[in-house]
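Worksheet: one structure, shown below.
With one protein chain withheld, the remaining protein chains of the complex are depicted in position.
Let's turn to chain A:
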Amino acid sequence: MTTGTRVIGLGHYQPDKVLTNDDLAKMVDTNDEWIQSRVGIRERRIAEKESVADMATAAAERALAASGRTAADIDLVVVATCSAIDRVPNIACRVADRLGIEAPGAYDVNTACSGFSHALATADHAIRADAATSAIVIGVEKLSDFTDWTDRSTCVLFGDGAGAAVITGVADGETPEVGPVVWGSVPKMSDAVRIEASHPYIAQEGQTVFRWAITTLAPLARKAAERAGVDMADITAFVAHQANLRIIEGIAKKLDAPNAIIASDVVESGNTSAASVPLALSKLAESGRIASGDPVLLFGFGGGLTYAGQVIRCP
């Protein structure tokens, strides 16, 4: 049995179709300046042809290639999503089938925008409990299916995409590189973010969620660093859920992480819910701005309301 896990590969996928703020201005009464000043988003990607499973598979394939492992090495697939339309099969089984992973544990997790950190934690726990040896963890969303394209207050916010990580158990004597999770929820605020069957479009109490985010999350993110035994001054990058730039900046201001790069992929990807953390992380690693071994603080938050975060070492 292993004492913990580490990330050995990252990957992401975004659809080719770019939807700019100018494009949106032709659909609803809005404009580029208004959107950028309110939420910091310049453009987002929209899946015209791709399904949730297509995007998840593409991101997972890239993460697997980056890890140097093959499908035969994987015995667990965990997918974070809240936008899979089919109830059965789950996205994890579809991804496993397409990648030729033969008999993995395969399940989906839905905690909306905090999904990836929850999924990563359950995969880490499974490996530490000896229920698996190596896992692919995916965050994927196709929010365009749940966007009301006539509602200018929400349609400017969301995008589609996927990000993935491969994790495996550390050898005897090695230090785990996926830190303990800090997770939780605020059930009494269940109605603050919704995609309900009776009205299958994203609806949210923007100001309520914004206040919750900027007043309560920074200490929880710091707790994740504390649990991992990493000093805040040593955090190389802070990858928060890419909800909107002002929430990210609001949390970052109270974080006390003076040397951290603050991931801001929301600018070019919009809010991609459970996909946003692994998508921003994979792109940050690809850009070369963070190096192998760097401690990165991940922190997801959103519908539920839920939150989860942990420190990982960049592969």
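Going forward, a residue touches a chain if its C-beta (ideal position, glycine included) is under 8 Å from a C-beta of that chain, and two chains touch if they have at least 3 such contacts; residues count from 1.
Everything that follows uses one rule, which is that contacts and distances are computed from a predicted model.
A.B. asks: Which one, "Putative glutamine transport system permease protein GlnP", "Acyl carrier protein", "Iron ABC transporter" or "Succinate dehydrogenase hydrophobic membrane anchor subunit", is the UniProt name for the chain you do not see?
C.D. replies: Of "Putative glutamine transport system permease protein GlnP", "Acyl carrier protein", "Iron ABC transporter" or "Succinate dehydrogenase hydrophobic membrane anchor subunit", the absent chain's UniProt record names it "Acyl carrier protein".
A.B. asks: Among A:N31, A:T175 or A:T215, single out the residue that touches the unshown chain.
C.D. replies: From the options A:N31, A:T175 or A:T215, the contact with the absent chain belongs to A:T215.
A.B. asks: Just one of A:G139, A:G179, A:G250 or A:G304 touches the chain that is missing; which is it?
C.D. replies: Among A:G139, A:G179, A:G250 or A:G304, only A:G250 touches the chain that is not shown.
A.B. asks: Need a quick check: the contact residues on chain A for the chain that isn't drawn.
C.D. replies: 37-38, 205-208, 210-211, 214-215, 246, 250
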